[in-house]
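With one protein chain removed, the remaining protein chains of the complex are shown where they sit.
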Amino acid sequence: EDKIVLRLSSPMSETDQRAIALTEQFGPGVSSFATFEPHWNATLFKQNTELEAIARGNLEMSVTSAQELAQFFPEWSIFTAGYVLQDADHQVAVFNDAVMDPFKQKVEEELGVKLLAPMYLGRRHVNLRQSRDEVDVRTPADLAGINLRMPGTDAWQFLGKALGANPTPMAFTEVYTALQTGAVDGQDNPLPTVVDAKFYEVTKQIALTSHLVDWNFIALSKAVWEDLSPEQQQAVQSAADAAAKAEREAQLKKEADLRGFLEQKGLAIYEPDLDSFRSHVQKAYLESDFANDWPAGVLERINELGH
Amino acid sequence: MSLPFALCLLTLFLLSAIGTPIAYAILVGALIYLGVAGQDIALAGEQILAGLFESFVLLAVPLFIVAANIMNAGTISERLLSFCVAAVGRFRGGLGHVNVVSSLIFSGMSGSAVADAAGIGKIIVQMMTRSGHYTPGYAAAITAASATIGPIIPPSIPMVLYALVSNTSIGYLFLGGILPGLLMGVVLMAMNTWISARRGFALEEPVPLRELPRKTANAFPALLMPAILLYGIYGGVTTPTEAAAVAAAYALILASLFYRAMSLRALYTILVESARSSAAVGLVIGGALILNYIVASENIPNLVAQQLVGLDVSPLVFLLGVNLLILLLGCVLDASTIILVIIPLFIPSCRELGIDLVHFGVVAVVNCMIGLITPPYGILLFVLNAVTRIPLAEIIREIWGFLAVLIFALLILIFFPGVTLWLPRLFGYGG
């Protein structure tokens, strides 16, 4: 009989840890009844249009982000806020806790998208072209006047402002040249991105602000899910969990390993006064419109699940 | 090839052949593909809209078109033309050389060949045709051919894309592109000399040398434009895309305040005409976006990959084979699709065969840029047609000679890795 085809579209490249884990763990995990057909580099659907493609029945799978979900459901901005999630384990705990259920349910009902498992993207840090002699980042005040490239959505821009910097939206493909020429002073991404996008060639320091422990979700069409037998559903869920776990471990290891690599490339890597950043950013969020969209009690529950 | 895909291509080619605008031919072909394949008809519009809505770097295209139209209306191009005629008009093919050299200069401030062709392309084509010594088709063809140099010399968006998929240094790739870009300029100028002599393109009336200072002074503010844009980019004021806006602003200031050759009424006309050209160009680019979706939906990249598993050949044969494939794909596929989807398939083999990845990347990007001018589906040909209204047939008739020398340059790059790698090695590249 014909197998189901599970097409996944995502902007990540096939060498990304998430792509590797999905190819090596998810694909084989469902191969008895489904063909996993990934399309990397956004070749099938453009970045941030995959959810509506799934909703319209044009795609089966994607790797979505809290930022993308917040474009549909503003309350998701709580998972894009700085210093809310603490680490990879905290992400898993939050995802599996009942506090996530209403969030997931709404996505299933209104978009027809089922979120299977959380993937770990890494800790985002501030990566600057200036040397530490020129800019030494201890507190948010030290980022005053720094043009920090951040993705062009208001959630990202707000986070940049909350960090004390001047957030600058710019296409990712232009960031390298802009760092080289000084059109921007810095960018924020996890260490693996700093390496993959070669930003270390044109920057001199990384302040380990860990301002966002970023995550993604393996997303599957609800309609496809409901057509599966209970055993098949079980297999899909296990395969997604296995991929997420493998990815998390690989990404954590990569993050740890890359610190040495980047230091060897001559970058100064150091930890600023995290308490000062945390309180500054959290205060900014609580005073903002974003917090109005957050359901009562969710932030408290997330904090309880941390340490 | 699946039935829906075959029907799509058939529709596209038949409609194009009977004179339907290419963008509409693609749109109709795509709708037929989606309908026959049982997919959502809305995907055609979805792909164009979503693609254009995230194409930040393409925003340089309408802005460069505005800049070009202001320069033409504001006597700036005229002054430049008169300076160029005085400087090089006595030489055979002089303005053709000016065309190539100006592309080399602009390649330092633009990361996209389409933006180059839409911007300076229009100015220089009008200069060449106004002088009366070149056919419009020839002027457009040499412009399209030299616009391919843009993304070879840094900054370059295709090189950034290649670096992301190949894990090579952007800095070394940028350095690696400089000599190949110059080489492309040299072979194009050689071809221009040869054709100009053979076809007997008339020479300009020699301008007495004593008039040169006056003509230079007259054109000086306009000649400053590249310097201002280069300073803007390398001084960290603007991104290469934003430089297009600075170009338009500078041209506007020159035309209205300095040369006093621009009225509000004229500016309005320029904006309307620029909006017309931009819309036509945007629609063709949108068409390319749908074709990319169809190719991906047919899973063609993976099918190509399966054919290539376990190839056992020498590095040179491998390189030649890959380049032949890219050249063929370039006739139907968009450059960024080739770089992001097809090229990564070959990178493991390159590593095994000991082919340097910076060398491979520069060669592949040069090849993809050549693909932008290969008929029938060459986006640079379309863009020049849209902004200059020179018939596609005339441009294509004149493109072959330039295509041939660019492929010759590509072969030199393949056979002599040193041309690419000399500069990166000078700056410490270990490969």
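Structure notes:
Just so it is clear, A and B label the chains in written order, and each chain counts residues from 1 on its own.
Just so it is clear, contacts are C-beta pairs under 8 Å (C-beta built on N, C-alpha and C of every residue); 3 or more make two chains touch, one makes a residue touch a chain.
In this section, contacts and distances are computed from a predicted model.
For the chain that does not appear here, its UniProt entry gives the protein name "TRAP transporter small permease protein", which is one of "TRAP transporter small permease protein", "Septum site-determining protein MinD", "Probable oxaloacetate decarboxylase gamma chain" or "Trimethylamine N-oxide transport system ATP-binding protein TmoW". Among the residues B:32, B:291, B:319 or B:373, only B:32 touches the chain that is left out of the figure.
Residue B:66 is the one among B:37, B:66, B:229 or B:255 that touches the chain not shown.
For chain A, the list of residues touching the undisplayed chain reads 48, 52, 55-56, 67, 71-72, 110, 145, 147, 152-155, 157, 166-171, 183-184.
Looking at chain B, the residues touching the absent chain are 15-24, 27-28, 31-32, 35, 40-42, 44-46, 48-49, 52-56, 58-59, 62-63, 66, 237-238, 242, 244-246, 248-249, 268, 271-272, 274-280, 282-284, 286, 376, 382, 385-386, 389, 391-393.
In this section, only the chains that are shown with their structure count from here on.
Each chain gets a centre from the mean of its Cα atoms; for chain A and chain B, those two points are 35 Å apart. Contact residues on chain A toward chain B in their complex (touch as defined above): 13-15, 37, 39, 41, 43-49, 53, 56-58, 170-171, 173-174, 176-178, 180-183, 196-198, 201-202. By the touch criterion given at the top, residues 39-40, 42-43, 46-47, 50-51, 53-54, 56-57, 111, 154-155, 157, 160-161, 163-165, 167, 169-171, 233-241, 292-293, 296-297, 299, 301-302, 337, 340-341, 344 of chain B touch chain A in their complex.
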